[in-house]
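Apart from one protein chain that is not included, each protein chain of the complex appears where it belongs.
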Amino acid sequence: MNTNQAAHNLNQSDVASLTLCCVDQVGIIASLANFFAERGLNISRYAEYTDDGQFFSRFEWALNHRWEDETAFATEFDQLANGYKATFEVRFMNRRQSIGLFVSKQAHALIEMLNKVEANYFPNLDIRFIVGNDQSMQRIADRHGVPFFYIATQGDTLQYEKKQLDIIHRYKPDYVGLARYMKVLSANFIGKAGCPIINIHHSFLPSFVGAKPYQMAYDRGVKLIGATSHFVTAELDQGPIIEQDVARVLAGASVQDMIKMGRDIEQKVFARAMLKVLEHKAIVYKNRTIIFD
Amino acid sequence: MNTNQAAHNLNQSDVASLTLCCVDQVGIIASLANFFAERGLNISRYAEYTDDGQFFSRFEWALNHRWEDETAFATEFDQLANGYKATFEVRFMNRRQSIGLFVSKQAHALIEMLNKVEANYFPNLDIRFIVGNDQSMQRIADRHGVPFFYIATQGDTLQYEKKQLDIIHRYKPDYVGLARYMKVLSANFIGKAGCPIINIHHSFLPSFVGAKPYQMAYDRGVKLIGATSHFVTAELDQGPIIEQDVARVLAGASVQDMIKMGRDIEQKVFARAMLKVLEHKAIVYKNRTIIFD
Amino acid sequence: MNTNQAAHNLNQSDVASLTLCCVDQVGIIASLANFFAERGLNISRYAEYTDDGQFFSRFEWALNHRWEDETAFATEFDQLANGYKATFEVRFMNRRQSIGLFVSKQAHALIEMLNKVEANYFPNLDIRFIVGNDQSMQRIADRHGVPFFYIATQGDTLQYEKKQLDIIHRYKPDYVGLARYMKVLSANFIGKAGCPIINIHHSFLPSFVGAKPYQMAYDRGVKLIGATSHFVTAELDQGPIIEQDVARVLAGASVQDMIKMGRDIEQKVFARAMLKVLEHKAIVYKNRTIIFD
Partner (left out) sequence: MNTNQAAHNLNQSDVASLTLCCVDQVGIIASLANFFAERGLNISRYAEYTDDGQFFSRFEWALNHRWEDETAFATEFDQLANGYKATFEVRFMNRRQSIGLFVSKQAHALIEMLNKVEANYFPNLDIRFIVGNDQSMQRIADRHGVPFFYIATQGDTLQYEKKQLDIIHRYKPDYVGLARYMKVLSANFIGKAGCPIINIHHSFLPSFVGAKPYQMAYDRGVKLIGATSHFVTAELDQGPIIEQDVARVLAGASVQDMIKMGRDIEQKVFARAMLKVLEHKAIVYKNRTIIFD
């Protein structure tokens, strides 16, 4: 374990993390902690939850030069994990991560991501590409020097998704983020993307699934509106929720007022969800996420 | 118009209010304001909204002795209202208001109401009776000196609702509040109650309608849980929403943890909704409420 | 009065507003409403507060061609206002408003403003110039096509403030916004700026006045951190507050963690405060603001 001050003098890139999930059992924390202690590793953060008979934990420690990369660590850790039939994932933060973003006509969630990447809000992140079905996004991509691909989404889904998949497969991002991309992805697309896909939906799910959530919220007369960021699964707006937030609807607010104030919630929730994922603080279990602080 | 300080030296019981709803049109504020000015009335608060082509407004002024009661005022105001085909409601706060409460096994929303009535949180309110389907509530009712009626809710709905309606008709409360009363009311009951019924539902509607919302929230993996207070209509949990709020779910929270933290939200939302109704600050229009600050 | 739907089909630029402040007295709403009714104006929004013996009100209506500009309206309204010894301000939203922004090394509040102007979050707003004491801001200004002036703030205050004032006097913005500009303005500067100045302070005022609020917040062990946007007066961080918000500090958060999460609150609060000012919804009275929804 390291001191907080030391930890914060480190760059984020000097940190490694391990998340692990297995059936809960006696002695597991001790086994894991011993693994790190025996190798002289400074655990700077640790948390665990037990839920539904499962044990979920996350370790964070200062990187050292014992292992060249994540694969080397995983090889050494594998035997311990096997003993517990555990699934685990290791992340070395000195490895740059990458995302690709999809967008339609509304730029706010995209712009939030572009600016937060520039401001080093995320650890070591590159935006590899932007795919859009509206040419107005070209200008924004250019301004930040990110390749933009205009792919029209009229006509045959299979056909335009093929073009989108080609880009994903060329750039191989760690994640795809749907920054208010307003087309439903086919199960085929999701299966072939080769990486997790994260969406921002403009309602407090499970309320108001689908295309016109603010109109639905207005019609139902709700007093708070919200946004939900979730992993994309084949069923529309039903994937594991990563982050949500809400804001109060002012008396007399119109649908347009809701849309305007909703944008701030959407982009904030999307960025916070991406941060959790990129900091390696979100585990998916069944249709839920376990989130670490 | 009165000064704020003067207004706050007045007891709440020295205030009157008028809410009005009609098709929006030119000159209506002037007409209404002239009605008050001509009679030398001090308007201490005024607000209006226009929505869906309708005009919603609320006036508040210091009571004087020009009118004996609400009926006298209404008679004098009626001609002006008719000219605009407006519906209106006048409330003299020196008239005590009354509610009856229904409860099941969980006491928290009931206790919140009992204590807030004693603390003068509500203007001039009496709790006339408590109806419960669990005898454990007797002790709480006794402590606050409120008549308690145990009515079992097994068996024939028509029969036990008949007994409940008898109590409502005997005490004639201005409102009935369902303080975590866990039986669905029949359309017959709602029609015959003779007063508005206000429910607290333990979810952020329209998510998680029905009996086990916390379990549903847990299963869906939402990151915020909420509560909703609404007017009761024949369709379950579909009535006009008066107030909602949410709280963040801690990582690792179980259904039981959600239920526990949910109680605080429920009772708070229920009390705030009752306050809005009792202060005459909620207008129902279609399936929504217009709420005034 | 206009319908909500009509109002929202109007551009924001088709709206006018009047704010008014005077000693509270009987009949004033009627007088004001009559002024509008006699001229056939559609009041689409109205609110009033009384506080400290004062009457504060705000009218909003659809612009028509009766008056060429704000001055013409003011001339016609002046007599009525004089009768009440009222101060008032009229705003025609078809007139473009303008701001100048000051910034230091941290770009987040500046970027938020630049993007929100492009996204039409504010009504009809131009950013006339950016003044900075760090050359790294040039690139951001260029990207959005806004003139940037690098003015070093070492040495004699009077001297560098003279250069800053020259720019303000050349561009004549309606407001100056301090987007995390980290130098204290002299009383001389404030007096000569010729327009209101709005600051974002990175704490929940009145807590933590001055230069290192996050360190102070950490040392005091507060459980929420906040940000405050206020009009600038000669006394540091003591001007009338326009908007504030807070966020919860996670257990184990370092000063750096607070600074990072604080940025989101700061830029959000600053943008919301600027919106209130630009929509003509903030009245200053004594050392407080009266804010309209």
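Per-chain residue numbering starts at 1, and chain names A, B and C are given in the order in which the chains are listed.
We adopt the following convention: a residue touches a chain if its C-beta (ideal position, glycine included) is under 8 Å from a C-beta of that chain, and two chains touch if they have at least 3 such contacts.
Quick caveat: nothing in here was measured; it's all calculated off a predicted structure.
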| Residue of B:13, B:75, B:115 or B:215 in touch with the missing chain, whole complex considered | B:115
| message | Among C:53, C:83, C:191 or C:206, which one touches the chain that has been omitted from the display? | response | C:206
| note | Missing-chain contact among A:24, A:89, A:134 or A:257 belongs to A:24
| said: I need the residue numbers on subunit C that touch the omitted chain, in ascending order. | reply: 47, 49-51, 204-208, 219-224, 226, 240-246, 251-252, 254, 287-293
| When the complex is taken as a whole, what residues of subunit B touch the one chain not shown? | 4-5, 7-8, 45, 107-108, 111, 115, 119, 121, 143, 250-252, 254-256, 260, 263-264, 268, 293
| note | The missing chain sits against subunit A at residues 1-5, 7, 24-34, 36-37, 40-55, 293
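Definition applied: only the chains that are shown with their structure count from here on.
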| Chain copies touching (subunit B, subunit C) - same or different residues, decided at half shared | same
| task | Let me have the rounded angstrom distance from the C-alpha centre of subunit A over to the C-alpha centre of subunit B, please. | result | 41
| In subunit A, residues with contacts to at least two other chains | 251-252, 254, 293
